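Of the protein chains in this complex, all but one are displayed in their positions.
Right after this comes chain A.
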Amino acid sequence: MEQIEMSEADSNKFQMTWQLQWSTLPHDLLLQIIDRLGLIEFLSFHGVCKDWRLASSISSPEEKSRDLWFLTYGEGSKCSLLSKQDKIYKIDLPELDGATCLASYKGWLLLFCNGSMFFFSPFSRAKIDVPNCPITELSDHAAAFSCLPTSQNCIIAVISRTSDEELELHMLFKGSNQWSKCNFSCEKRNLNTITGAMFHNGEFNFLDRFEGLVTFDACKSKEWNSYRLVKNDKSVKNVLDYYIQRDHLVFKDIKGKMELEDNVSITTCGTFYLRGKHNILIPGETIEAEEGSESSKNLKGVWIHPRYFHIEPNQTW
């Protein structure tokens, strides 16, 4: 008799642990699932309960080779988002009202708005202000940052042309308020308007729409180098270890997929990302409104990784 009671008690105990373990799934198991979720599913997950929200906020999922999403802005706070599955989402982002995206990398945007600069993660709405913006007005500026802006090693670089003969580079290291400035003699015929900017292997790379490439070693030598890009020339021994994907807007039929009218022009900010084993640079570009179309509308766009960053409020640079 006593034995039966014991085993019943045991089985009850077992049931209880079972239930308990299910409502508080071990975090390592949750993280493995989170790691495999797309952005939208991640947001569902996040809203389930406090414990899961905690798990998803402390997780920093491995960077998976997810395809890029495309975000358009430039009409007040109204923005549109095109997912990898070609689904359109309407999203309201007051932070993008009047702003221009200078760089997009690993899910973070570097934005310029009315003389100030900040990092912004559009999906979590996390914002990190960048001190003492070196730009008062945008002209041909291009920018890049070296890694996540929450990382201790992050460096921001903003480049522009001061004259037909000279480039000017402003750099800011994480934690510092003081931008450093350096100039580089580089004729415009060697590097035209910069459309692609990114950080790779310790160097900032700046590319124009043609064959120009200028690099700056921000970490060690602080040296500048200027190159001319050539295709399929076996006599050249230096080979780029990343791919450049030009005309991506047309290639991906962004205007068609986002159901944009003929009279819309889009100017984009590119990005740099890892797809499978390949590093790929998508430069910024512009699609003009179709000729003859009345009252054209100018939108801005940016390629972005669908990643979610939870940060403490009021995080500073």
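Everything that follows uses one rule, which is that a residue touches a chain if its C-beta (ideal position, glycine included) is under 8 Å from a C-beta of that chain, and two chains touch if they have at least 3 such contacts; residues count from 1.
Convention: contacts and distances are computed from a predicted model.
> From the list "Catabolite repression protein creC", "Trafficking protein particle complex subunit 6b", "Ribosomal RNA-processing protein 42" or "SKP1-like protein", give the UniProt name belonging to the chain omitted from this structure.
The record names the chain that does not appear here as "SKP1-like protein".
> Sort through A:Asp67, A:Asp92, A:Glu166 or A:Glu223 and give me the one touching the missing partner chain.
Of all options in A:Asp67, A:Asp92, A:Glu166 or A:Glu223, contact with the hidden chain holds for A:Asp92.
> Quickly run down the residues of chain A that touch the omitted chain.
Output for chain A: 14, 19, 21-23, 25-26, 28-29, 32-33, 35-41, 43-52, 81, 89-92, 123, 125.
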